[in-house]
Structure formats: structure tokens, C-alpha cells
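Only a single protein chain was left out; the remaining protein chains are all shown in position.
Which chain is which? They are A and B, in the order written, and residues in each are numbered from 1.
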Amino acid sequence: MNNSARLDFLKELANIGTGHATTALSQMLHGKLFRLVTPDAQMLPFEELAEYIGGLEQIVAGIFIVISGDVKGYMAFLMPYESALLLVELLTGEFDGEELGELERSALQEIGNIMITSYLNALSKMTGLLMIPSIPALAIDMAGAVWQSVLAGAEVTSDVTLIRTEFSAQGKAIEGNIIFLPDEEDFARVARILGLEAE
Amino acid sequence: MVEVFVNMGQIRALKTEGFLTTVGLGSCVGVTMYDAQAKVGVMGHIFLPKQRPNDRDALPGKYADTAIPAMIQEALKLGAVKHRLEAKMAGGANLFSNLNPNSISIGEQNVIAVREHLQAAGVPITGQAVQGSHGRKMRFSVADGSVTVTAIGKTPVRI
Partner (left out) sequence: MAKTVLITDDTAFMRMTLRNVIEKHGYEVVGEAGDGKEAVELYKELKPDMVTMDITMPRMDGITAIKEIMKIDPNAKIIVCSAMGQKPMVIEALSAGAKDFLVKPFDAERVVESLRKIGA
């Protein structure tokens, strides 16, 4: 399979995965409308990774999950702090919009967990492969620090494949990204299983 | 005044004046080296402790074991004298602290590796703001060697 066919395939996976993830989120929020942006699948050299998410000094909420099982990889869920606050308010119904306490942080952790796991459930259903998510890890900090911690956690080397899907809700009041860093070899296998045999 | 941003894996150097800045240090470690007499400053933004066998053509600044010698070389190129070099470091935090609570975090591994390689190179560490669970920004003034470390919701510190 050549590079662009491989990226197209990953985009398709991301589309299905994020579709399920946002459906899960809108269920939690009792049907508030979500909009998905077409997934962006890229293979980037290490040198360009740091700038990939932009706004390095802005505060974001980030959730990081390690995938094990039949296929390995890493998933991250990143959203601007303002979006995270609004989401927590909508979910808990009583949050005053000030400092995030333990309950609010755990709500964010659970949102990330449910969205990422729904994404993986969809891929699992499609491929018949097991993708076990780790306990979600949550950080609220400068975007650059969170993103670089994700990349270090994923121990990326060079030419990293990543697939990002942006979504928004409530107009654009809630925005977020789901980023998937698949293990290259494992996903070549997934492509074969789905009949996208290597050329 | 010139301000040069140092991205993950990069090494940048300045002489006489200007600022070397790195934002978004999470588990990464920012390292500065300074020769006060020559007014030569170098900054690195280190990603992981040790070079991977499958990443041989990586930027030298990416890994602690290759970054420290490379930073010294950059300083010498601009006229620094090795025995006058002093180092400062910031970062090496563990933002995702509930992940693998029983193992040493990547941030801590980075801090340990940087200290080891600085010691091996004979460069003393004169200031640091490391570990914990929050991200940091590091701004290094090449005019006077001062380093300011800022974090969200915290008062900036000079190290």
C-alpha cells in the first residue's frame, strides 16, 4: 500500500472512530449538535511535530490513553480550557465556571475516556481486533507542555503518522481534537484484514 | 531585541544579547549553558533521555546523551571557554501523573539523564526548576545569563 492510500485508509478509520466518539459525547449532553471536520492524516517529521497543534502557550485540557491488545497505539484528546469548562458545566449542571475541583476534573477524564474508547470500539467492531485503552491520564496546562508530554509518552521517533479529527458543538463554543498515533506495523495488518492489501 | 524560540529537539545559540526562549516544557527538559565572560548562551530543548537505535539521523538536541556534547560545541563555536560554562535546567515534569504511578516518569528520566551528562562533561548546574506536575516556559537572557521560568497560575521564578 503506498503512502497516500495508507493515509486515506487511516482517515477513513478516524472518520468512523470520531463519529462514534462525538455521538457518545452528544448522548452525554442529551443530544446537543456536533459538527465534525474531515480528518487530517499526515506523516510528519519530528521537527514539525511541536508546532502541529499551534497555540503552544494557550491552556488546554488533554487526555492521554495508551492502547494495547491486538493493535497498539496512542490516543490524545485535546480541547481549549474554555471549552473544557463549558463542557463540565453542561455535564455536571452545577459547576460555577470557576476553579476545577476533583469532581470536575474527573468529569473531564471520563469525557475523554468515553470518547476515545467509543472511537476504539468502532474500530474494533470494524476489524474484529481488540484495542484495550489504558486508564485515561488528564492534564490541564500549556498546550505545548501537554502535547510534548503526549509525544514523549508515545515515544515517537521520526516520521510520525498522526490522524487528527476536529469537532465542535454549540456553535463553536465547544471545540476539541482527537489525535490518534497508531503503531505503523499494527495498522498495516489492520489494512490487510480489511482487504486493503499491500501493493 | 532578538528573541529566538527553541523548539523540541533544537539547539540555538546567541552572543552578547537577546533572549533564547522555549515554551511548553512538559516532560521535556530545557537546558541553558552560559559563559558569562564571553556572553555566550546556548539553549537546548531535550525530548527523551537516550538516543534510540532506530533514530540515528535525529537532531542531536533531541536526546540528552547527544544534546549535552552538541550544546558545548555550539558554545565553543561562538567563543565560549569550556571551563567557564555553567548550566541551568527546567522542565522534566510529569503532567499525566496518574499514568504508570509506579514507574519513573519520562520527565524524571530526562532530568536524571541531563544531570548525568552535564556532570560527565564537567559543566556545573547553577540553577534548576524541575519535575512536579506542571508545564513550564523558560526565557534565557544572554546579556546577563538570567533564566526566568514561568508556569500557569504561578509566580515566575529566576533560577
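Operating definition for what follows: a residue touches a chain if its C-beta (ideal position, glycine included) is under 8 Å from a C-beta of that chain, and two chains touch if they have at least 3 such contacts.
For clarity, every value in this text was computed on a predicted model and none was experimentally measured.
Visitor: Which visible chains touch the chain that is not shown?
Guide: A
Visitor: Pick out which of A:Arg35, A:Lys125 or A:Arg192 touches the chain that's been left out of the picture.
Guide: Considering the complete complex, A:Lys125 is the one touching the chain left out.
Visitor: By the contact definition given up top, give the residues of chain A that touch the hidden chain.
Guide: Chain A touches the chain not shown through residues 24-25, 27-28, 91-92, 102-104, 106-107, 109-110, 113-114, 117-118, 120-121, 124-125, 130-135.
Simple rule for what comes next: only the chains that are shown with their structure count from here on.
Visitor: Between chain A and chain B, what distance separates the C-alpha centroids? Give it in angstrom.
Guide: That pair's centroid distance is 29 Å.
Visitor: Hey, which residues of chain B end up touching chain A in the complex?
Guide: 7-9, 23-28, 47-48, 52, 54-55, 57-59, 62, 93, 95-99, 106-107, 133-137, 152
Visitor: State the interface residues of chain A toward chain B in the complex, per the touch definition above.
Guide: 46-47, 49-51, 56-57, 59, 62, 64, 66, 134-135, 137-139, 141-149, 151-153, 155, 157-158
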